[in-house]
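Sharing a structure with you now.
A single protein chain has been omitted; all remaining protein chains appear in their positions.
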Amino acid sequence: MTSLRVFLRGGVTSYRALFGWLNPWIAVPMFVIAPLFQLLFFAYLGRATDVASDTYFVVGNALLAASLPGLVGMGGSISGERAAKTLSMLLSSPANRVALFLGRTLPAITNGFVVSAFCFLTGALVLRVHVAASAIPRVALIIVVCAFSCAALGLCMGAVGLRVRNVISGSWLFVAVLLLVSGANVPLDRLPDWLQTIGAGLPLNHGIAAARDVVEGGTLGRAVLFELVVGIVYTGAGLLLLRAFEFESRRTASLEVM
Amino acid sequence: MIRLLLSGLRVHFLQLSRSAVEVVSITVWPIIYATVAYYMFGAESDPDVLLTASLGATVMAIWSSVAFSAGGAIEIQRRLGTLELLVAAPIPFGAVLAPITIATSAIGIYALGATLLWGRLLFGISLHFEHPVLFALSLPVAIVAIGMLGLILASTLIFYRAALFLGASFEYPVWLVTGLLVPLSVLPGWVAPLSWLLAPTWGMRAIRESTVGGSPLSALAMCVGLSACYAVIAAVCLRAFERLARERATLALT
Partner (left out) sequence: MTADPALAVQVVGLERSYRVGKGVFRRRASELQALRGITFSIERGELFGLLGPNGAGKTTTIKVLTTLLLPSAGTARVLGFDVARQAREVRTRIGYVFGGDRGLYDRLSALDNLRYFADVYRVPPRTQRPRIDELLELVGLKGRERERVETYSRGMRQRLHIARGLLHDPPVLFLDEPTLGLDPVGARELRQTIARLQQAGKTILLTTHYMFEADELCQRIAVISDGSIVATGTPADLKSRISDRTVVEIEAFGASDEMIERLRSVAGVASVSVELREQAQVILVQASRGAELLQPLLRELEDARIGKVVPRPPTLEDAYVDLVGST
């Protein structure tokens, strides 16, 4: 029961950790306005290049938008904890670490969800792309899973950021790469093999495919499970990295790492 | 005056070039967009189309740089501590600021180099220019024109300090409206007149037509004309800025 409380309470209080370092004047243009226009951009590009229907792009970019707070925000929240000197406290607390850090992904997931919803709304209003009411719950689930897997990747980036400076640009690098290899805009079969392989190891590939299936009227397939697994793997990797760095900082007394 | 503009351009161009973050973001993103465009247009496409897509990605990168850095130009000078010195100089502040915003546009040549090289190496897009001389002219003219649009951003956004990051929201909309990658023909009709007011539209047109054929001269003329208009608008805003800064000290110069 304690773990659950840690999970929820930690998540809510660290909301400020996520956005403390990013004031709303930056966050809103970056996480809300930009994704909406990105959606329109690629939908129109899709029309011009005759690649796929508007629906294809709405789903793809809505899920990309869900990834943004997770990828970019987590790195910042971890540096924020480090700056507030609470990171080492957290890591040395007896609270279940998994619950702790998963809790910290909650704000990113919630935010991602909200932005995604905005994107679908824009798709409906401007591009007349409608998601069937029956499909909405399943799409919502997929959004959550995608936001989670991206937050997990963000967690890894955050951990790496403890050793490497300027990890925020690294997070944006992933945003850029995902734009290309996630299948959001470029159909995966058009990509060369090596890019497809990279994409398969990153979040969103499976999630986007699953979402498109559901929107077209299909059932919730295995793809969403694969997405979840990707997220779990990255979470594990992130926690291991944090553990390793914590250990190292104790061994080498490099306190500034933590 | 010309000497000052060139000297200023050089100084600020170097200041930007020596920042790893700036250079990385202005090379990685256009490569990504060009690659996305390449695969969306399809490898079997007309090579001209693909070349144009690369150039479009370059101009997109130029606009991003301008939207972010030019919009924040005054804020950046303030953080460096040089804003006071520049305002206290015996030349019009606009003459000091213009090279700064044009420099943010000029680092786009890194984007150009990156996307063309990438296109050549990975997709075998051959570089051939229909009117090479006009292309060599179009690029700087486009850079200056977009930089001057940045001057307006710099002189207006300063009144709303918190809104400086609205530059982030200007990226995609401007890319769309100015037809850099997405042809204007697929957009609703009311977008066209809006696009005529923006320098990137004409800059892109000049670059495209000197590359794949057409007449870039009218587009070049529009760039020059728009630059002049932007200069006037910016001058008015900057005079207001300086007056307010001296009177109220709310637009703190430090």
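Going in written order, the chains are labelled A and B, and every chain counts its residues from 1.
As a working rule, contacts are C-beta pairs under 8 Å (C-beta built on N, C-alpha and C of every residue); 3 or more make two chains touch, one makes a residue touch a chain.
What you are looking at is a predicted structure, and each value in this text was computed from that prediction instead of being measured.
Visitor: Which displayed chains make contact with the chain that has been left out?
Guide: Within the full complex, the chain left out of view touches B.
Visitor: From the list B:43, B:85 or B:221, which touches the chain that is not on show?
Guide: Final answer for the missing-chain contact: B:85.
Visitor: With the missing chain put back, which residues of subunit B would touch it? List them for me.
Guide: 3-4, 7-8, 11, 14-15, 18-19, 80-82, 84-91, 96, 245-250, 253
Assume only the chains that are shown with their structure count from here on.
Visitor: Let me have the rounded angstrom distance from the C-alpha centre of subunit A over to the C-alpha centre of subunit B, please.
Guide: Centres of subunit A and subunit B (C-alpha means) sit 31 Å apart.
Visitor: Subunit B touches which residues of subunit A in the complex?
Guide: 23, 25-26, 29-30, 33-34, 37-38, 40-41, 44-49, 51, 166, 169, 172-173, 176-177, 179-180, 185-187, 190-191
Visitor: If you look only at subunit B, which of its residues touch subunit A in the complex?
Guide: Those residues of subunit B that touch subunit A are 21, 24-25, 28-29, 32, 35-37, 39-43, 162-169, 171-173, 175-176, 181-183, 185-187.
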